[in-house]
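The other protein chains are all here in position, but one chain of the complex has been omitted.
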Amino acid sequence: MPPVRRLGILTGGGDAPGLNAVIRAVVKSTCRRGIECVGIQDGFEGLLEPDRSRVLQPRDVTGILRLGGTILGTVNRGADPRRLVATSDGPKEYGVRVAEMAGRLGLDALVVVGGDGTLAIAYHLCTLGVPIVGVPKTIDNDIVGTESSFGFNSAVEYATDAIDRLHATAEAHHRILVVEVMGRYAGWIALYAGLAGGADAILIPEIPFDPHIVAERLLARERRGARFSVVVVAEGACPKGGSPAVTDPGGRGRLERLGGMGAEVCRLLAAETGKETRSVVLGHLQRGGQPTSTDRVLATRFGSYAVELAVRGRFGTMVAYDPPAIVARPLGEIVGKVRLVPVDSDLIQAAKAIGVTFGD
Amino acid sequence: MPPVRRLGILTGGGDAPGLNAVIRAVVKSTCRRGIECVGIQDGFEGLLEPDRSRVLQPRDVTGILRLGGTILGTVNRGADPRRLVATSDGPKEYGVRVAEMAGRLGLDALVVVGGDGTLAIAYHLCTLGVPIVGVPKTIDNDIVGTESSFGFNSAVEYATDAIDRLHATAEAHHRILVVEVMGRYAGWIALYAGLAGGADAILIPEIPFDPHIVAERLLARERRGARFSVVVVAEGACPKGGSPAVTDPGGRGRLERLGGMGAEVCRLLAAETGKETRSVVLGHLQRGGQPTSTDRVLATRFGSYAVELAVRGRFGTMVAYDPPAIVARPLGEIVGKVRLVPVDSDLIQAAKAIGVTFGD
Amino acid sequence: MPPVRRLGILTGGGDAPGLNAVIRAVVKSTCRRGIECVGIQDGFEGLLEPDRSRVLQPRDVTGILRLGGTILGTVNRGADPRRLVATSDGPKEYGVRVAEMAGRLGLDALVVVGGDGTLAIAYHLCTLGVPIVGVPKTIDNDIVGTESSFGFNSAVEYATDAIDRLHATAEAHHRILVVEVMGRYAGWIALYAGLAGGADAILIPEIPFDPHIVAERLLARERRGARFSVVVVAEGACPKGGSPAVTDPGGRGRLERLGGMGAEVCRLLAAETGKETRSVVLGHLQRGGQPTSTDRVLATRFGSYAVELAVRGRFGTMVAYDPPAIVARPLGEIVGKVRLVPVDSDLIQAAKAIGVTFGD
Partner (left out) sequence: MPPVRRLGILTGGGDAPGLNAVIRAVVKSTCRRGIECVGIQDGFEGLLEPDRSRVLQPRDVTGILRLGGTILGTVNRGADPRRLVATSDGPKEYGVRVAEMAGRLGLDALVVVGGDGTLAIAYHLCTLGVPIVGVPKTIDNDIVGTESSFGFNSAVEYATDAIDRLHATAEAHHRILVVEVMGRYAGWIALYAGLAGGADAILIPEIPFDPHIVAERLLARERRGARFSVVVVAEGACPKGGSPAVTDPGGRGRLERLGGMGAEVCRLLAAETGKETRSVVLGHLQRGGQPTSTDRVLATRFGSYAVELAVRGRFGTMVAYDPPAIVARPLGEIVGKVRLVPVDSDLIQAAKAIGVTFGD
């Protein structure tokens, strides 16, 4: 295979803590190998316009390891890229244009950092011959093939701190506090932050919940002397009988409604328990902020290994975490899938063993 | 005056970081003076039932200095205590019962920690002969007579961290992000956190804003090359022509509507600028959490000085911060008033000098 | 096997963030199964005196999930328990006494949370018939058989934050800053915190370093325009030609000397580079503090699974993390061993790929 002399990098989809750590690792690794690194602004969109690229030197990435966001910018217009790719005409034409531009920029390789949507586009472009290595980015931790990705740990840490705060206020006021965290299809953040924050109930998309069961558990808690409760709800959680998020054909429109699942659970529990109940939506606060050490290390390993894969010519793959190793997975194997919390995992069992209810 | 042998303490109103630090200081100070300290659960309500009080020893307050919330609990039923006190019959009767109970508990002094509502009740009780020293608690920093109170600095620190986080995500996505912080009548939190977080616009109740002016400033920013903006909004901010919160006779109902001022500003700016705009409400997250060192020191000084005032028989007063000293203020002077941000203060001037707009 | 009706728990060795989370999980799990949980104060020492035990109820563990330290206390007299156990007479007698006391307390099972020393005693007691399940606790992450343990992630997060702080000051003053972190035998903390903090050199016990090589790399950095450097040193790091910590027969005395490895590297680099160099020892600061969400979840899973193993009668085992699962390992397999950083691991390779030197 031909040597890589010029390698591009872009970041797509929602921002996640650790994106800058990936960029830094890619720039530093290419620099040490004598490869020129080109930073492309604003995701795939920036690839279509020549003046949105520039060569990145090590000095350009000084101090960014610990910063949230992405120095390359990203674009997130609200369109579902998976649908874009699935449609017959548009994406093909679009892909061809991107492939052309990648060639015109003289890129021998392209590192694409992004979530499932961005990686689906990347896979599509690979089939058109663009030499891509993917790096998974998912705060929700729902990309298949990798045990976790950067951003997740930072989001869990943030959500845990938020739950700690709400504990204090719930206890002072003898209230039920409902915290809505991210997780449209998968409940990883809710599960981890709920366990770490000492939640009494954790409601996730994988386990449809019965509000009566949740309420009954909280009231039983009160009968034993506890005067407050904290409930963690994934935005994609769903009451029993409701249609689960992943199979709903309605797509984004439905998700808007789910944006209020925390508020809905709040109303349901207030009605069932008769107690003062408040809800808080963490929303965008989970995305920003400095990456934790865990995410910085993982992002650095991902970035470094992505360059390694590019140099070896292993295009069409994605770096992945198979603890304790970093490995490569074919992009084709992960596209269109979602990594859910296994309902019988020992995480769920541990939570139930200490008295957490999932409403089932 | 008779010596104080038994001193009660209660916390009322919404919780604030630093309440436990006050309780700890009161318990430790009384212990060193040979005074018995009685902790009353759940604010004034707990004073009416004998089994909701217990003697507090230094060991009961070990480790609470750094905890949010209040080990004594509080009650916040949503009723406006100022109105309760203002009404003719109820409060008098209620006051008499409380005064009786304080006597039955053998309390020679009562330290009441709370906000304007709780302090209004305290003042009312003082007129009925209950020997009270007040400690001001206000996250919003809007109690008159004291330069600041505990809880405020912690809330500002939290809000600043939130703005830092949103900066990262606003920059990555080229968005306008609107953050709603606490402040029904006064914009102190918005002003301090906005300055500390580097907000581009700060909207506070004291300065009615014109959405066109705000939008124009953000667009001018964009023309100079900035691709994102952060706007901090106090929950009680008000567009020009709207009725300001403090003079509105409607009371709580109106505040419910104002709960969405962040969302309203978000809509207004999206319409005016045509840019992607998102809003986040910090809400209850500002209340909980560990107190900052600033709040722990202030709360400790307040608690210690409240005991000093009680021992000196200076009832009917409130401890206050007149930097760098802690002083006493008559409760009667502060009841029913609100401490606003002076529109011509050098804080506002400093903000304007560095380019922050207030929409005026 | 006989059912477990009464289960004891003790914590031994140095404290680590997450100990309280283990205790909470054990108390909550036993409570749900109808098992009485007995908390033993101050490690094995507390087992020898009946008045240092008490039944723990769920309310005793309210709010401790997020607290550092251990509500059960621990004892760390500076004696190496491994040697104690290895000696012929003393430990046997001691073991017999402990076994007797466990019987007298009516314990059907004992959960022992501790590091390699404590687990060695636990293994010894198991051979005498005490029904023990071990829970590994190691900030250094050097216990074999488990991919990681609680406390490690919190220590890395803390050390990373410290490195971030020192970066700012190193940059402002154009200095070399040397940070000494924990790690007597294994360099896990130095490696992770060094990578997460963006260190330029990482010195660990597993890779003896040549000061000339380290100095040369820092000077090369300066020639490329960087005016500061940060070096992370594990306390057990060793210059080439020095005797590595693990094989040194001198034991603790030598470790005292190693306590100053940060200062020694500081002197070496100042002499070699002629630049202003400062060192900081993180020391005890790495132990205290709140556990991260990662450590809280791991500790909770460990505690919950330890009860599960006890109920199943699987004594003589230790819970362990084999990602993503929690598993059981025979205590006999881990005693007397140390888990080192594999010199050819992809972590080391990733670090080298982005330009970090290990001085080799």
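In this document, chain identifiers A, B and C correspond to the written order of the chains, with residue numbering beginning at 1 in each.
As a convention for this text, contacts are C-beta pairs under 8 Å (C-beta built on N, C-alpha and C of every residue); 3 or more make two chains touch, one makes a residue touch a chain.
Keep in mind it's a predicted model, so treat the numbers as computed, not measured.
In terms of the touch definition stated at the top, the absent chain reaches B, C within the entire complex. Within the whole complex, the absent chain has one touching residue among B:Phe44, B:Tyr94, B:Tyr123 or B:Tyr192, and that is B:Tyr192.
The hidden chain makes contact, of the residues B:Arg6, B:Arg66, B:Arg278 or B:Arg314, with B:Arg66.
Interface note: of C:Arg59, C:His173, C:Arg224 or C:Lys240, the residue touching the hidden chain in the full complex is C:His173. Set against the missing chain, the residues B:Lys137, B:Arg301 or B:Arg329 yield one that touches it, B:Arg301. Against the chain not displayed here, chain C makes contact via residues 14-15, 19, 67-70, 73-76, 158, 161-162, 164-169, 171-174, 177, 227, 276, 278, 280-281, 283-285, 287-289. Where chain B meets the chain that is not shown, the touching residues are 24-25, 28-29, 31-32, 58-59, 62-63, 65-66, 147, 153, 156-157, 159-160, 164, 167, 192-193, 195-198, 224-226, 292-294, 296-297, 300-301, 303-305, 307-308, 323-326, 345-347, 349-350, 353-355.
Here, only the chains that are shown with their structure count from here on.
Across every pairing of chains, the maximum count of C-beta contacts belongs to A-C. Note: centroid distance chain B to chain C, computed from Cα atoms, is 42 Å.
Computed centre separation for the pair chain A/chain B is 36 angstrom, with centres defined by C-alpha atoms. For the pair chain A and chain C, the distance between mean C-alpha positions equals 30 Å. Across the assembly, chain C contributes 63 as residues in contact with two or more other chains.
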